[in-house]
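This report concerns only the one structure given below.
Every protein chain of the complex appears in place save one, which is left out.
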Amino acid sequence: MTVSTYFQPDSLPEALALLGEHGPDLLVIAGGTVAMPLINEGISLPAKVMGLRRVGLGGIEQRGDRLAIGAMATLTALTTLQEVPLLAEAARHTASWAVRNMGTVGGNLFTPPPGGDVATALLALDAQVELVGPAGARLLPLSGFWTGFMTTAAGPDELVARIVVPVAPGRHAFVKLGRKAANTPAVVTVAVRAAMDGEAVRDVRIALGAAGPHPLRSAGAEAAVEGRALTPEVIASAAGAAAEDAQPFSDQVASTWYRRRMVGVMVGRALAQLASAEQRGA
Amino acid sequence: MARLRGTGIAAVNYPTGMNLGGDPSQALIHATTSGSFNVVLAAADLGQGLRTVMAQIAAETLGVPYGQIVIQTADTDTGPHDMGTFASRATHRVGNAVKAAAIEAREAVLQLASEELEVSIADLVLDGRGGIQVAGSPQKRRDIADLASRAQFQYGRTIAGRGVYMKPKSDVDPETGAMDPDSTQAYACTVAEVEVDTETGAVAVLSIRSAYEVGQQVNPALVQGQITGGAWMGMSHALYETTEPCYPSRDHSPKDFAGYLMPGMAELPIIEAVVLEVPSSNGPYGVKGVGEMTANSPIPAIVNAIYHACGVRVDSLPVTPEAILRGLDALAQGKGAA
Amino acid sequence: MTAQYHVVGESLERTDGVAHVTGRTLYTADLAFPGMLHLKVVRSPLHHALIRGVDLSAAERVPGFVRALTHADVPHNVYTILGLIGVEPEEEFVLPVDRVRYKGEPIVAILAETEAAAYEAVGKVQLDLEELPAVFDMDEALAPGAPIVTHWGNNTFMYEGHPCRRVRYGDVEAGFAQADHILEGEYRTSPIEHAPLETTGCIAVPEAGRFTVYTNTQAVYFSLDNTSIILGLQPNRLRFIGGTVGGGFGGKVDVIVEPLATLGAMRTGRPVRYVYNRQEEMQVSSTRSAETIRIKDGVMADGTIVARKVTGLADCGAYSRQTPYAITKFAANATGPYRIPNVWVDAYCVYTNRTPTSAMRGFGVTMGHFAIEVQMDKIAERCGIDPWTVRFRNAHRNGDVKPHRKVTSDATLIETMQAAARLVGHGLPPELAAMTSAPRTEWEGER
Partner (left out) sequence: MASVVVAFELGGRPVEVLVSPLATLQQVLRTQLGHTSVKDGCRQGGCGSCTVLLDGEPVLSCLLPVEDVAGRRVTTLEDLTPVDGLTTVQRAFLDANGFQCGYCTPGMELVTKALLERNPAPTRADIAEALSGNVCRCTGYVPIIAAVEAAAAAGSAAAVVASEGATR
């Protein structure tokens, strides 16, 4: 369809007002890296589109012991984020330079499988999503944000405004397996964040990307390592539990069988990395 | 986890051109008043450098500098008939046509020179730099550019040439398969080294080293371009590419470059090649052809290397990490690979 | 060798190099013409179906819609690609009348003022299709009771009365009887997309009784002649301009876009642009055929191959396009660069409801080489010799007769393998290092 209007609101309230006015007829795009290809090839035929590049959500600011990342912050902006090296690493492994210059952290939460490497890292970081709607803002744990394949807990009148990430000392590991080294869809992405208590792992969060309809945490793997030293046996047990927890799918890069197998292998590699990681903020 | 290395080899021949219903190409050449030559063709340059190669063949034959040649191609209002750019035929077929046209044009130039210098054509030689001289008397010479100018304005004559090369039609005997399917054959032998990750089944190609024999090379840098690009494409075919990743299900057929898998710069092996030149009997200056064949030998060389690395024989392409992993599982269970 | 020439053999700068590195090279889709319309195609969502009806009414109401082209608009509604050189049958329609045979087959073309309007109108065409059973596997397609894809009652291309291209040379059964080892292998390959960076496309421009077609075809005359037949136009009313192609690899020899675009220009009197988007290039443009290659070799203890039987199946998809010719090339090259005295080849072009296949780099030969060269390694292993030796022992030489009866000439396999061994530092035994491709002596010829 020929697009009749492209809205470029200058503020979040203006964006929310447009969303309220036009409702589901309004296609909201952030970096455009997912929506624009569909429009360009006539697969998506929206009449009204709203772009968020001017709403002023591109900033990253400290909020106490947390970092509030504007939803329109680019993936490139994350790549140099020293406060949260796990996020920076995930961003560096996402797509290509030009796509990172356009794609946003908010958009990454909505990237269809197998995407969302940054989202997977955010899940391991126990990030919260700040949703803003007519009733004001609310914070939702990222673990409760996704409700199914390409569905989220965001209301039809809400926008993701920020992602709030705790900044705490600890260790992290990030492993992405693709069929290529760079600019590749994931076979499996694993992000791990943990505090260390001597040799023992505490408060571990193990997030899996491309292993289900959305990024998910492996409760089994977390239970297998929590409070324990990362011995080869413990790692193997966690890897096996993660493979069981995964809800893999088939696509161009991998089958269900291969993905499940690789969840185990990559969780194993991530935990081995965690065991050898130098102490640094995660 | 282990990373296992192996080496594999493969050797191939590749036919130049086909017989089709007869396989012709034509060329026309005419001199401008300034002594440059327009070569008029109908062949497409797919990126391999056809225009460049045809300019070189024309320059060589006419005895003028490369920069004196203008290639004008693929406008059917002006270009003479050409079958098309495929079947590794262009350098051979179109090259032969250009050479024939250039010879005819050269004869016209030599005729003028012989008249002006009052010697027989047999006594004239080209210096390859745009000059014609009497053999043994280098001071008795003419510039082709000057002759071209005088041909137009003084003598009212054309300096032009027509060329055609045709591979005659060869019907296939439906009972025995007897046929003459090509014009000549080029050869390649590739040695590939790989490393297999036994946990992921991923294959890293470490090197693709090849020897080629492609007849006389017209432009060696462009030949290397074909070999290098073909080595990458062969690796891509061997390990990555399919439009039906979930076959026999036709779901998830790729729609974009993210889903249609091909290796990137980070996956590049060392690619190295030596090229032998044994002139063919029927190509212009002895060329054979190199366009298509370069993806061929890398594929089985890589597949053979995988077997030598890890003992898994995969007889289906592409050889995915999953296929290797399933093969390793089968070996571990003592059943042997499928 | 090279020094005898002045220009040939020199790595001179490309004549088009400066234009390429400055981005000044103009490719087909870089051109635009006043009043140019955009052509997009309504494609079958099903793999195999009868066309019960096509309702254009909603599409016609889309602002910017100009007109539709249906099968009734096509003067000679059959793709003629190889028909031009006498290879029948004519089985593919430009726009099908009553049946589609692959997912993505064009049914109706839409011409609109803008690309967006064309896409919108395409989405509004209502198709009434009755789904038919489809077949995606070559062995299934050849089995009794399979859904029939073609209009002549079986799923193979017919080669002068045979369902396959045959090669018969020597006595293959006698060879097997004489052999020390029998080695069988089955090799399978997948369809492959050409994936040129520039998608297939053309722009047809009406000009005073003629049509100029700017195209990225690999063969301007081939495309012109086919378009002329399909549109019933004298060839002199067509002018095809091309020559600069953003990657071909065999995919741009199909003449799919030019006839429809030119027809659009005929019917509207306006320039018409028909350029595949990337998804069309990936999903509906021809691919390299999937192949199944079954090889049975009779081998002597020293690795010498004395007999080879090959059954090759190439999946041409729903329409054969250039594939029948690829199979002839496959059959001609089924022994690779080796001398085998007894050879039997049956090579089939099999129709299924997969995407049509056509030419691609290494046409008919690339996947045969994969099968043959993996088979060679298996022979070496079976005979307990190394992979170099088995290839040298079987290498063809000048003067050897090939199974298709042509006498080998210009052969350099042995010298090429020797060069490869030198390149990688692999020491060859003296008897291999001393070999040449020179014709066999009478004594050597006995075998």
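As written, the chain order gives the labels A, B and C, with residue 1 at the start of each chain.
Just so it is clear, contacts are C-beta pairs under 8 Å (C-beta built on N, C-alpha and C of every residue); 3 or more make two chains touch, one makes a residue touch a chain.
Computed from a predicted structure; not experimentally measured.
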item	value
Left-out chain, listing which of the shown chains it touches	A, B, C
Among B:Val70, B:Val125, B:Ala160 or B:Leu268, the residue in touch with the chain that has been omitted	B:Leu268
Contacting the left-out chain in the complete assembly, out of A:Met36, A:Ala168 or A:Ala223	A:Met36
Chain not shown: contacting residue from C:Arg278, C:Arg294, C:Arg382 or C:Arg422	C:Arg278
Touching residues on chain A - with respect to the absent chain	2-6, 8, 31-33, 36-37, 39-41, 49, 51, 53, 76, 95-99, 101-102, 180-183
Positions on chain B contacted by the hidden chain, ascending	46-49, 221-222, 225, 228-233, 255-258, 262, 264-266, 268, 271
Missing-partner contacts on chain C, residue numbers	13-14, 16-27, 29-30, 32, 194-199, 245-247, 249, 277-279
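In this section, only the chains that are shown with their structure count from here on.
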item	value
Chain pair showing more contacts of the two, A-B and A-C	A-B
Approximate Å spacing (C-alpha centroids) for the pair chain B, chain C	18
Centroid spacing, where centroids are CA-atom means, of chain A and chain C in whole angstrom	42
Junction residues of chain B, two or more chains touched	254, 256, 260
Chain C, residues touching no fewer than two other chains	278-279
Residue ranges of chain C touching chain B (in the complex, touch as defined)	1-2, 5-16, 47, 84-86, 103, 136-137, 159-162, 165-169, 185-193, 195, 216-222, 224, 238-250, 252-253, 278-279, 282-283, 287, 290, 325, 328-329, 331-333, 336-337, 345, 354-355, 359, 361-363, 365-367, 369-370, 372-374, 376-378, 387-388, 391, 395-396, 403-406, 408-413, 415-420, 422-424, 426
Residues of chain C that touch chain A when the two form their complex	40, 63-64, 114-120, 122-123, 277-279
Residues of chain A touching chain C in the complex	1-3, 40-43, 45
